[in-house]
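Left out: one protein chain. Kept in place: all the others.
Let's look at chain A:
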Amino acid sequence: MGLTGLAIFKELPKKNCGECGVPTCLAFAMALAAGKATLETCPYVTEAAKEALGSASAPPIKLVKVGAGDSKVVELGDETVMFRHDKTFYHPTGIAFEVEDTLDEAALTEKIAQINDLEFDRVGLHYTVDMVAIKNASGNADTFAGAVKKVAEASKLALVLMSDDSAAMEKALETVTARKPLIYAATTDNFEAMTALAKKYEAPLAVKGANLDELEDVVNKVVALGHKDLVLDPGSRKTVDVLADLTQLRRMTIKKKFRPFGYPVMAFTTETDPMDEAMQAQVYISKYASMIVLKTVEKQFVMPILSWRQNIYTDPQKPIQVESKIYEVGAVNENSPVYITTNFSLSYYSVEGEVEASKIPSYIIPIDTDGTSVLTAWAAGKFGGDKIAEVMKSLGIEQKVSHRNVVIPGYVAVIAAKLKEDSGWNVMVGPREAAGISPFARANFS
């Protein structure tokens, strides 16, 4: 989306002098929007206007990286839509865990070990967490720097350094210069010192305001000092207020091209009960937080948060697929029936649900059809008897059952002969709809 004529017109001097070769500023704005003129031909356009018009072609939300060198690098921001169904969300919310520098050595070591252990494998996917946020709760610079050093040695995750005191911040930064941690935070009171540090260490800088107006003010001051790798904290902490602020920030950048807010946004959970905290985190992940800082490190609460993040940041335009392997439904044995379907998750789970409802333990083999449904895959030549025979063989289903009967979807009865020929199995044409599996199973396998 290029610049609109009106947006350009607002930035022009409105002198209608004609020196650009066009009689009015309005007509000149039209010519610019149509790409038939350049801004340079106007001798009166201000620097601010040039900046505004030049940056209008930049993406609405800047991409900011936290972490460098041998640590994890987390990409934040660079989003383009309000709703994932409009396109997709690109950069999954960075998950950080708050660690206070007042912990004694043993407790700190223990906590980092717990955070490092937050890796999960689920439904063929691998979930990891991203950052550790070290908080200067002690108020002491040396204690803070010591804690940061320990965390950096014990963990490869990206770092967030949290202190209002620029002297403590500098001391801590010196110990992890190469890791480019996120500096938290520049405020009305300390933005000059914090911005100087962020520039000196080329690190991303969090900007915090007590409200959106103050946030805008501090961002403008930091940008004026020449630093643009920013992460925003609107200052709100109650879920309902954070939700409103996150929405407002995202809307103003995408809909209104409001430059001061064109950066990734961070949110903090505040609920003390980990169950409530997980729900709070779920809201922020759903609603535009580029990173969140959590307190709980317990696996049972972190896992659903990561599952939700994975889900929300899935590209809705790509079909969701299940892994192509042998699935067991119920307590299977060598006599259990074998069903064939595709790896399109909608097809697979429809079949799985109905097989489960039939109360007859069974095997299901979803064939890898690039996540397309039965008829789509068959029409595209991805679900032929030869291919299915090949997959059955490579997965070794013949070692799992003593019989040689395989059930195929009713809509592709036409592939039965080829499948029989290539696999040597007896092919049973099942019902057309998964809903027919229960009666079919009772009739054939009871």
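As a convention for this text, a contact is a pair of C-beta atoms (placed from the backbone, for glycine too) under 8 Å apart; a residue touches a chain by one contact, two chains touch by 3 or more; residues count from 1.
We adopt the following convention: contacts and distances are computed from a predicted model.
> So which of "Cytochrome ubiquinol oxidase subunit I", "Methyltetrahydrofolate--corrinoid methyltransferase", "Multisubunit sodium/proton antiporter MrpC subunit" or "Energy-coupling factor transporter ATP-binding protein EcfA2" is the UniProt name of the chain that got left out?
So the chain that does not appear here would be "Methyltetrahydrofolate--corrinoid methyltransferase", according to UniProt.
> Which listed residue (A:A27, A:L63, A:M303 or A:I320) would be found touching the missing chain in the intact complex?
Checking each option in A:A27, A:L63, A:M303 or A:I320, the one touching the absent chain turns out to be A:A27.
> Applying the definition given at the start, please give the residues of chain A touching the unseen chain.
Answer for chain A: residues 1-2, 4-7, 9-10, 26-27, 29-30, 33-34, 255, 257 touch the chain left out.
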